[in-house]
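Left out: one protein chain. Kept in place: all the others.
In this document, chain identifiers A, B, C and D correspond to the written order of the chains, with residue numbering beginning at 1 in each.
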């Protein structure tokens, strides 16, 4: 969230459509991977120079261009201009502070998604933005950094069998979305395991550290919700078939990934419910600990304060205290106190205090 | 939930429509029960070999095929291909991690439901997935394990009277759903009894164990909600009559089972309300226990601390303390303390502390 | 709720439309009251034998038949068959575990309602189910037991003036619903009074008993909600005028009773809000009591523990303690302690602790 | 709410349309104020006898009749019959227990509103009901008591300029509603001031009295919500222009007052949020007070209990206790205790306890 709060305000006062890169710069240079493919042919270009792919814009073949490193604004603008994208789209691509959304520009669809990954070295979730442009026979995919979640997808496209080669850009776009949605499942599984572990721990040992972890999970759920919930709207918009860019044969696949999204949403909601319930457990556990402490104090005080009073009596210096002279006075008092102590212990046991 | 978290992630990176069995394998082999029936005839095939039923796909009679053991993916694929099912359907059948849903593939409806059963030997709820394919004159039913909830249904179909024989596959599908929905009622009755018992216990004895049981019930309610709520949507979709596969004479029955589903939903919501209220009772009960403990401590301390002070006075070693010489000094002090103690006890009784 | 949990599960496995009486049997025999009436004539039949009223089914006059004792399933089935009711309707009539609803069977409307009455001898609310069949010129009314809430309605029909005689079966059905809705008002008034009394008591004396009463009220509100809320839907369905059985002149009356239902719903919601607020009061009251207890303990301990320390000093047996020899030592120490005690009392008064 | 709970049940069993006055009787007699007006003429009749205004029903001029004292049922029935009102309308006018609503009877609109005023002499909010009948060229206004909120409106009508004279009965009705809505603003301003004062007080001094006031405010907000929320629906119904009685030129004014109503609703919601937040402050304030008390007790006990133990040691009567004979024994022990006490005080200061 740091990136967001540091940079979004830098855009105030600029005219709309001015692309300003918002977020962390994750790559030195921009790197492009362009694939042109038909059912039986496929050509791949790997380059750092945007000029090499500009000519593809007028190539009638199916194209899939992946751009890594969106901070290189001039290059991006050149590319987007070549493919006829609206300046507002370019502005949104370089602003990594978008929420997932779909926008229909008639000639193309503009889709924004988020990947959320657990990074071990910082022990926290990292969010990256993925922007897709889906045109008639082109898919443009913009990534923030060098992590490319679509490596498997590219492999599938390279192999000649499989539906990817024969179907259009809408199916390729679907494959992108499906890949992103599938990436959330292992993440949620990991989170679910962590939550269950925390739950075990909360019941046995409710300390300040557990509360901090609980709070941390809550914030991660907020982050995940913001990434996952809007996907539902994106997919339901695509599935409703309002755009002519989506062929009817793809609808069935979109419904499938829509279904997965609903499942993700339900899982996050279940986790939220569980986390809320764990806060209750933590609170009752604090109350229980206080109760335990107070019982110890009360047992000790209730047994010894009266006894101390009794020994205090025989510590008085009155001249005329006949008991003091009795030979059996001392053992008698000790015996009485013993009986008293045992009686009290017995009554506490009855109350289930000890 | 274990099965889910262990296996769902294993699908990442595979192309859509690749069937991967997700969940626990509950049977050694696949077992099939195929019935072909008309108003006056019925034939049953029991087999482990999928080839024996493939020919039924082109048989114009009414067919009901039950498949037990969905982990046998090749067999399933053969069967589904014979009946013309979409690869995504096969993928969903073998993935036991679906939410209840209905999908309309025009030629057939694909329905996913969940049975939830209390298993005594593990002392917890077990969820199994049931997938239904409803075609023009065929119902395919896929079960995870060897438990078959539709035994009674098969008996009814064997007997020549009854509506099942004369009505189409849509009515048979309704009968499946009705059976599943009816199975929830005894489960909810059991849960309701358990919740009431817990409530009694919470009022009399609020210990950590009761909290754990309460928490367990909450999780079971979450699980039940996830199984029952989506059924509402499934049935309302069927009842709206958008599919030509559902005859209008069946609508009245679907409305009936829809009504039962609403009743299930309301009951689960009532239980959720009751469980939330019980958490409040638990918390107040903890507070009350603390109050009780503190009252005991306060009563004991308030009575004996001042008395101990008094006996301390006469334990001082001042040379000139005339009271010490008085013959009635000792009984006088004892009397004063007795009066003091009685007065305090009386004042505590007035405050309803003892 | 007992009846529900004991019996609903007994239906599992039966084919749909099998009438099984669910609930408590409240009458020995079935008793029927049949009225045929036109503007100037009225005839009443009181009988225990269902055969006597079967012929009415073909009588073109307006008919109103009240059936008391729905456990007599064969009689009911005969009657319902004579009037052409669907088996699912009969099943729902004898199952007293329905939620209020309306179902449109084109030839007739099937309406289920609940009466909720406070029974003094069991000190709890009792729910009974009332089923209405509204046909072209017939109203069938099915009651569980011998309590008949429609006695006044019958009197109004007996008197020749009044709208009841001249208007159709839809108006008579409206009159039934209006009677039921009106019955809720005194009940809610009683509950409101009880809630206000409890509120008074909670502020002055928050004990475990009050919590139990509060909890009891909450459960009664859940029960009332389940009886009242669905009425809204029933009436809005009738008022929307989708059924040809409801004449347009009756709509204005339905709107009126719909309005009363909204008022009932708002009142129950207000009570729910009040009960939730009372839980807060109870909790703060517990906190306040703990605070009071702790203040007493702290005041006593803070005054006497230091004093006991001082007298302890002069109880030491050191050979060289010059103060012990002073003639004014004892009164001096006593005076110092008095001043100390007064000072502390004064400081506690300043803190508003005593 | 008293009136409601005492009287609403008295209607049970009566046929619909029977007018029964529900609520408090606020006037001895009924008093009528009838104005007939055109652009340049205006005539006012002040009377207690309903017969004097009955003839106006057939007068084609614009009419505005205000009725004060709705308990006089016969008079009301005469008047309403003359203007052709439905018996259900009369029943609703005399039942002061309505919720704000609008009903369209085609020839006229029936509008119910509530005024809520703070009455200083009872220190609570008082609710009165205002019923409006809006016909083609007539507005009937029914008030409960002698308070007439429309005095200013009458003055504006008396003066020849202003829109009121030239526009129809719908504009006059709008003016009524606008007056009522405007009356809520000062009330909410007063409540807002009171709530802010309470908030200040809760932070400095959280006693039982403050809780009671907080609870009182919560109940007043419930009452206000019930009076204000339904107005939104009333106005949105009028503005949608479904009735031919509302001229299109009036819509713009209705939108304006609708806007004010939204503002009232938002303000009440803001107050509800603030009151909920104040409950939290109260609870934390109780916790803080308990913490403070316990700290005092702990500081006192922790300092003096060990010291008392030390002096107890030297109060033992062992024959062989060499320290007792030391000349510097007494001052040494006193010094050690002083150092101990200072050390503890210092450690408490470090923990910010004192």
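Of note:
Here is the rule we use: contacts are C-beta pairs under 8 Å (C-beta built on N, C-alpha and C of every residue); 3 or more make two chains touch, one makes a residue touch a chain.
Source: prediction; values computed, not measured.
Contact with the undisplayed chain is limited, among D:14, D:42, D:73 or D:301, to D:301. Contact with the chain not shown here comes from a single listed residue; of A:24, A:48 or A:103, that residue is A:103.
Interface note for the absent chain: among A:80, A:127 or A:316, the touching residue is A:316. With the whole complex as reference, residues 152, 156, 162-164, 175, 178-179, 182-183, 185-186, 189, 192-193, 203, 252-253, 255-257, 259, 262-263, 266, 270, 273-274, 277, 280-281, 283-284, 287-288, 290-291, 294-295, 297-298, 301-302, 305-306, 308-309, 312-313, 315-321, 353 of subunit D touch the missing chain. By the touch criterion stated above, the residues of subunit A touching the omitted chain are 1, 4-6, 8-9, 11-13, 15-16, 86, 88, 92, 97-99, 101, 103, 105, 208, 211-212, 215, 218-219, 222, 226, 279, 282-283, 286-287, 289-290, 293-294, 296-297, 300-301, 304-305, 307-308, 311-312, 314-317, 321, 323-327, 329-330, 333-334.
Simple rule for what comes next: only the chains that are shown with their structure count from here on.
Traced through touching neighbours, the fewest hops from subunit B to subunit D number 2.
Touching subunit A and subunit B together: no chain. Rotation relating subunit A to subunit D, from a C-alpha superposition: 145°, rounded in steps of 5.
In summary, the pair subunit C and subunit D forms a contact in which the copies contribute largely different residue numbers, shared numbers making up under half of all those used.
The centroid of the Cα atoms in subunit A and the matching centroid in subunit C are 43 Å apart. Averaged Cα coordinates give subunit B a centre that lies 27 Å from the centre of subunit C.
Residue positions 315 of subunit A each touch two or more of the other chains.
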